[in-house]
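Attaching a single structure in structure tokens format; questions to follow.
Complex shown without one protein chain; remaining protein chains in place.
Each chain gets a letter, A, B and C, in the order it is written, and its residues are counted from 1.
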Amino acid sequence: MSTTEHSEHSEYIDSETGKMGMWLFLFTEIFLFGGLFIVYSVMRAKYGEDFHHGALELNAFIGATNTVVLLVSSMTAAMSLTAIQKNQPKVAIALIFSTLLLAGVFMINKYFEYGHKFDLHLYPGSEVMRNLPKGEIMFFGLYFLMTGLHLFHVVVGGVLLTIVMLRVKSGKINSEHFLLLENGALYWHLVDLIWIFLFPLLYLIT
Amino acid sequence: MTTLFSGASNLAEGVDRAFMFIIIISFIFTIAIVGLIIYILVHFSRKKNKNPQQFSGNVPLEVVWTVIPLILVIIMFYYGWVGFAPMRKVPDNAMQVKAIGRMWSWSFDYGNGKISKDLVVPLERNVKLNLFSEDVNHGLFIPAFRVKEDVIPSYNNYLWFRAITKGKFDIFCTEYCGLAHSGMTAKVIVVDSLEFDKWLSELKSTGDTPEHPGMAIIKANACITCHSLDGTKVIGPSFKDLYGAKRMVVTAQGEKEVEANDDYLRRSITDPNFEVVKGFNKGLMQSYKDVLKAEDIDKIVDYFKTAGGHK
Amino acid sequence: MENHEESHVTSYALNAKVLLVLLSLTVLTILVIKLHLGAFTVAMALFIASIKTTIVLTYFMHLKFEKPILRVMVGGIFALFAIIIVITFIDYYFR
Partner (left out) sequence: MNNPSPTAPLNYLNHKTGLWSWMTATDHKRIGLLYLYSITTFFLAAAVLGLLMKIEKVAPGETIMTAQTYNAMFSLHGIIMIFIVVIPGLAAVFGNICLPIMIGAKDVAFPKLNLFSYYVYITGAILGLYSQFANGHSPDAGWTFYVPYSAEVNSNIILALMAAFTLGFASILTGLNFIVTIHRMRAPGMTWFRMPLFPWSLYATAWIQLLATPVVGITLLMVVAERTLHVGFFDPKLGGDPVLYQHLFWIYSHPAVYVMILPAMGVVTEIFPTFSQKPVFGYLPIVFSSLAIALVGYFVWGHHMYTSGMSIESRWFFSFLTFIVAIPSAIKVFNWLSTMYGGSVDLKPPLLYAISFIFLFTIGGFTGLILGAVATDVQVHNTDFVVAHFHYIIFGGMGFGFFAAMHYWYPKIYGRMYNIRWANIAWGFLFTGFNFLYFPMFIMGIQGMPRRYYDYDPQFQMGQTISTIGAVILFIGLIGMISNLVYHVRRGAIAPANPWHGVTLEWQIPSPPPHENFDDIPVITRGPYVFDNPHTK
């Protein structure tokens, strides 16, 4: 018994425990976005037509590209776990790095997407936006809040994965102790999961 | 005085029956529980009972005290529902009155521009109130009638009743709506039919004068949270007789006197903390520069001008 | 409480296959939308999104290889969320 006890107070948290903590945190995140989805669905029921018009303004191509980007990055994140488990730290680093690159691509796409909206003076609080039909104000309000919050998660995930990458490099994360990598990847998959819903709901309304 | 069982509308009976049922059951249980506690404290006190029994459960008992309360609460639900259901079924012949709530007063619109501060209704006639809010949430509550429904902007809430007792009853606002929430009261006056018809025909029509567009904007932005229209000092100075008035204002340079002309008023809205009216606090009013469009501000200033300025 | 529980290793190939499936489902979503199935569209889009979610959860997030308790939790919270939405709509739908 005392050996297990020892490990709990050592530098590494028991991986099963750490993972469960992460999952619970993800549940919280799901309900955080859940609140937004409730608002979305109610408002969509109320302003179906306006939402459609709003969605036409969005660039479905960028949306689709970003979907692909995130899916691929999700795979590289998953693979990095495989790599570390197989004790191939170099491969793992490369895979995490590509995940980060893809995150970068995602953000650049978002930059252009938001930038375009700003060029049209279409951003929360702008004159243009305030003069739209109410349903469209709502749509763009939700669009900015949901994608903005998602973007925030992408950034956090990116920071987390960067830390993970550095730790793999320094050997702190290795084939024995890879809890942080596992958790980082889990977080990243959540970011992907949420986008899986955001994409059709925001960009593809008919 | 509105006591528990003096309902003055047709809906009171159903509500009061639900009250009675739940209260009686609650009393029985509370007394039984208190009785049992006292019994335990007396009979099983450590002084008397040195040998605690060691049983730790009894399934039939658990079932009993799950099922009996279950049955009781379902009956409670039933009474609650039966008392409530009629409140939502408005008879077709109900007389319609529009009840308007705003910060912090009620008015009752009988149609044709006839607006009253108190709600006068005929005895034994069905009345439907269509609830309309001009600003934030309010709640229209007539305790004696056992009716209440929130008055929420953009929602077409309603309630109805048939008064069965003549008299004067309170109307309260029951949804928190700001500073004078507790002052947002009025009366229902129940009179007999003839008297009511006479009252209605004598009620002066305020005419259908459309509201000044500036006033609409003032209401829409809840300026009247802080500025009264009738001269009372609230958080900010009253709008009454504002245009053209002389003002002592405090600026960064010191105090000076200004006249409330177009420019000053416009500045007061876009940059309220630049010149602060003496006797009021700086920083309370935010700048409305980014909130209101320029033409809206013009309309407000125009309202001040037309609403009768300083005499 | 074993400390060094054998954790499952997902092969690279499986990860790649999963990605392919996800990508084709994305294409499918876009196709469905372009087909203009009317009221059906949203339902279909959400249905496909749920399938994708399940796949990500099972393979990328390793739920398939985790303890059952975790699967129960994940299932539970999605169910809970669904019920909350449904209850909210008891209000909006009947209004």
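As a working rule, contacts are C-beta pairs under 8 Å (C-beta built on N, C-alpha and C of every residue); 3 or more make two chains touch, one makes a residue touch a chain.
Just so it is clear, the model here is predicted, and its values are computed rather than measured.
The absent chain, not drawn in this view, touches the displayed chains A, B, C throughout the complex.
In the complete assembly, the contact with the undisplayed chain comes from B:Ser182, out of B:Ser182, B:Thr251 or B:Thr306.
In the complete complex, the hidden chain is touched by one of B:Val34, B:Met248 or B:Ala294, namely B:Val34.
Interface note: of B:Gly83, B:Pro122 or B:Gly214, the residue touching the hidden chain in the full complex is B:Gly83.
As for the chain not pictured, it touches subunit A at residues 1-2, 5, 8-9, 13-14, 16-17, 20-21, 24-25, 27-29, 31-36, 38-39, 42-43, 46-47, 124-125, 129-130, 134-135, 137-138, 140-142, 144-145, 149. The chain not shown here touches subunit B at positions 1-4, 14-15, 18-19, 22-23, 25-26, 29-30, 33-34, 36-37, 40-41, 44-46, 49-58, 61-62, 65-66, 69-70, 73-74, 76-77, 79-84, 87-88, 135-137, 139, 141, 143-144, 146-150, 152-157, 170, 172-183, 220-222, 225-226, 235, 283-286, 291.
Where subunit C meets the chain that is not shown, the touching residues are 1, 69, 77, 80, 83-84, 87-88, 90-95.
Definition applied: only the chains that are shown with their structure count from here on.
Each chain gets one centre point, the mean of its Cα atoms, and the points for subunit A and subunit B are 44 Å apart.
Looking at the complex, you find that subunit A touches subunit C at residues 3-4, 7, 14-16, 19-20, 23, 27, 30-31, 34, 37-38, 41-42, 45-46, 60, 64, 67-68, 71-72, 74-75, 77-79, 81-82, 85-86, 185-186, 189, 192-193, 196-197, 199-201, 204-206. Residues of subunit C touching subunit A in their complex: 1, 3, 5, 7, 9-12, 15-16, 18-19, 22-23, 26, 29-30, 33, 36, 41-42, 45-46, 48-49, 52-53, 56-57, 59-61, 66-67, 70, 73-74, 77-78, 81, 84-85, 88-89, 92-93.
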